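Here it is, the structure in full.
Then we have chain A:
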Amino acid sequence: GTGQPAATAPTGKNVILITPNPVGTNSFLQLSVKGAEAAAKEIGASFKLYESKDPTSIAQNLDAAVRAKPTVIVGVSFSFDDLFTTVPKQHPDQQFLQVDSCAEEQAANLTCVSFKEHEAAYLAGVEAGLLTESGKLGVVAAIDSPFVHRWIDPFLDGAKSVKPEATGTPLYVGGNNPFSDPARAKSQAQTLTGQGVDIVAAAASAGNQGVFEAVAAAKAKAFGVDVNQCAQSPGNVIDNVLKHVDVAESAAIKDIAAGKAGGVKVYGLKEGGVGVNALGDDLASSGCAVAASADVVAKVKQVRDDIVAGRVTVADPLAG
Partner candidate 1 sequence: MSVPAVELVGITKRFGDVTANDGVDLAVERGEVHAVVGENGAGKSTLMSILYGLHPPDAGHVLRAGTRLRLRSPADAIAHGLGMVHQRFRLFPGLSVAENVVLGAEPMRRGVLDRAAARRSVADLAERYGLDVDPGARIGDLPVGTRQRVEILKALYRRAEVLILDEPTAVLTPGEAAGLFRMVRELAAEGVSVLLVTHKLDEVLAAGDRVTVLRGGRVTGRFPTAGTSADDLVRAMIGRSLATAPTTAKKPPATTGALPTAKKPPATTGVPPTAKKPPAIAGGAPYRLEVRDLRVRDRDGVAAVGGVSFSVRPGEIVGIAGVAGSGQRELVDVMTGLRRAHSGTVLLDGRPVGGARDRRVAYVPGDRAGRATAPDMSLADNLLMGDQRGFLLGPGRVRGRAAALVERFSIRAASVRAPIAQLSGGNAQKAVLARELSRDTPVLVVEEPTQGVDVGAQEQIHALLAAARDAGRAVLLQSSELSELRALADRVLVMFEGRLTADLPVAEATDERLGAAMTGATGVRRPAGESTE
Partner candidate 2 sequence: MSSPEPRARAVARLIAGTPAVVSLVGALLLTTLVMLAVGVDPGLAYPALLRGAFMDGNLEYTLAAYVPTLGMAVAFAIPFRAGEFNLGGDGQLALGGITAAALALSTGGAGSFVLPLIGAALAGALLAALSAPLHTRLGIPAIVSTLLLSVPAVSLASYLARFPLAEQGTGLAQTPLLPLAAHLPSLGASTYVTIGLPLVAVLTVLWLLADARTVPGYEIRALGANREFARYGGVRVSRLTALTLAAGGAFGGLVGGLIVLGAPYRFVDGALTAPGYTFTAIAAVLLAAGRPLAVPVTVALLTILQAGGQGMEREAGVPSQLTQIVQGLIIVIVAVAAVAKARPSRRPA
């Protein structure tokens, strides 16, 4: 983590962010740290990061955070579903924020921010369907958990919506350190390209860079995730499935600090909380390969509008 022993802010405000895993190579967690840090700065609060190592330490970190009585305690991901069902009720004076999920029984002092990343993944799939020549698509994901299917299934659905005969193969890095094994991720991407796959979506955390290397060597293309990864492998990354965790989270923290707490804020395409670089104003300077295909960009914008308007609904794999 980037947790610095920040001097206690004069206002006495502070923000504690608890991650479910060490931040390490996880770009999603890095973004959440970034967002919370930024918000803390804006509201003049100090910031502390508690990195958990396993489910037990999540609970311990949460307890420690409650004892510290900060302005807001931010918990990231599904891993807090159980805890945020009980703990906020026990501490009604403490504000909690859950990012990327929401506890089943939501207390009044729990605010939730969640994302429809499947909508963005669907858009990426549309791009892939339009750009694939072989009609074979692949995904390299870190592990086979229900959560990562939010990137896999809608991606393939999106591709099939424009190219019905397209086929998709997901591979999972697995092994001893699935979230940080670029060599293994590369090897899997090579397996895919060896089978004629010409577009590989990467959802392998630190493994993504390995995927990019593989597609670069095989003259295939890739998709990145969470942040703009196009510059990491110029010319080889078509686009990215973006999730503006930092923006949404920082907005929520500021709201809570301003006294607007509670409720679930869902960020989809409509709210601008998720997206792809093709939709951005800075597409030309993004370094993403999709910029070269104006027709694809146009189609993506159209599908986005359809989704926002409700003409197209993207199935959420987790809802099923």
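Quick note on selection: all candidates are chains of the complex that A comes from, given by their letters.
Heads up, the rule we're going with is that a contact is a pair of C-beta atoms (placed from the backbone, for glycine too) under 8 Å apart; a residue touches a chain by one contact, two chains touch by 3 or more; residues count from 1.
As the structure is a prediction and not an experimental result, all values here were calculated from the model.
Per the touch definition at the top, the candidate among 1 or 2 touching chain A in this complex is 2. Of all the residues in chain A, the ones that touch candidate 2 in their complex are 1-6, 22, 48, 50-51, 53-57, 59-61, 63-64, 67, 77-79, 81-83, 101, 143-147, 150, 318-320.
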